[in-house]
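Here the structure is laid out as C-alpha cells; the discussion comes afterwards.
Omission of a single protein chain aside, the complex is shown with its protein chains in their original locations.
What follows is chain A.
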Amino acid sequence: MIIEGIGQGLIWSMLAIGVFLTFRILNIPDLTAEGSFPLGAAITIKLMLLGQSAIVATLAGFLAGCLAGIVTGILDTKLRIPSLLAGILTMTGLYSINMHIMGKANIPLLNQKILSSYLPAAWDPVIQTILLGVLISIGMITLLTLFFKTETGLALQATGNNQAMSAANGVKTDGMVILGYAISNGCIALSGALVAQNNGFSDIGMGIGTIVIGLASVLVGEIFITSRKIWIKLSSMVLGAIIYRVLLTLAMNFGVSPDDLKLFSTVILILVIVIPMIQSRQRAKKQLNKYLLSIRLAKEVSPDD
C-alpha cells in the first residue's frame, strides 16, 4: 500500500515542483493549476486516443500547460490583472476548453500503450510507475537546476525576489514572470498527463483541489530544505509530494472514504501551515525564558551592591 503511495507521489511530484516555481521562486499564488492539470490530462489522453504515441501525447500535454501559463502571465503582467484573479480567469476558461478537447466529461483509454508500459512488461505495474516517476523527476530536476544556473535563470529568480531592482538592472521582468508561469504550468500539466495515464482516463473534474494538493506537498517538502541549492529544493518538493500521497493512501486504508479526501487534503494543508508557526513561536518563548532566567540567576549570584 505504501509502495503504491510512493509511485503515486512520484507522478504527482511534477505538480509540487510546478507550484513551487510560482509560489516560492516567483512569489505568486497561481491558481491556473486547477485548469492546467486537467488540461494536460485531456490533451494527452485525447491525442493517445487519436493514435499518437504516449511520448508525443505527454509532451503535447506539457506544452499545452506552458501555453495556459503564458495566458495567465499575460493577464498578470501586460493587462495588470492581480495574479490571483488572473489564475482564476484562466482556470475558469480552461474548464470549457478542456470540455471541448475531450468532447465529454470523461474519456477512458482503451488499450493504448501508456508511458510506463515502455518499461519491461515483466515488471509489476507499481514498480513501473515508480521507475517512470523517478526517471521523470530526475530529468526535470536536472533540467531546472541547469536552467537556474544560467543568466536567464538568475534573472528569473531575481525577478521573483525583487522586481524593481531586477528592472533597474535591465531584466525584462514581465517576460521573466510569463516564462515562470509557463514552466510552472507545463510541469503541472505534465503531472496531469501522467496521473491520467496512470488512472487510465481523463476526467473534467480531476483538477478540483489541485492547488491545495500542490501547496500541501510544497509545504511538507519545505521541511526537508536544508540548503539554498536549487536541486535540493526541487528534490524536497518530490519528497513532499510522496509523503503527502502516502498520507492520503494511509487515510484511505484507515477507512476515509474517497469523497472525504478533499476535506482531508484541506485539513493537512491547514496543519502544515499552522504547526511550524506554533512550533517556532514556542521555541522562541522557551529560549527567551531561558535567557531571562540566566540573567536573574547571574544577578542573584553576584548582587550589584
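Brief remarks follow.
Methods note: a residue touches a chain if its C-beta (ideal position, glycine included) is under 8 Å from a C-beta of that chain, and two chains touch if they have at least 3 such contacts; residues count from 1.
One rule holds for everything that comes next: contacts and distances are computed from a predicted model.
Taken from the listed names "ABC transporter ATP-binding protein", "Ferrous iron transport protein B", "Acyl-CoA dehydrogenase" or "Cytochrome c oxidase subunit IV", the protein name that UniProt assigns to the chain not shown is "ABC transporter ATP-binding protein". Only one of A:106, A:142 or A:161 touches the absent chain when the whole complex is considered: A:161.
In the complete complex, the residue from A:96, A:150 or A:253 that touches the missing chain is A:150. Where chain A meets the chain that is not shown, the touching residues are 147, 149-155, 157-158, 161-162, 164-173, 228.
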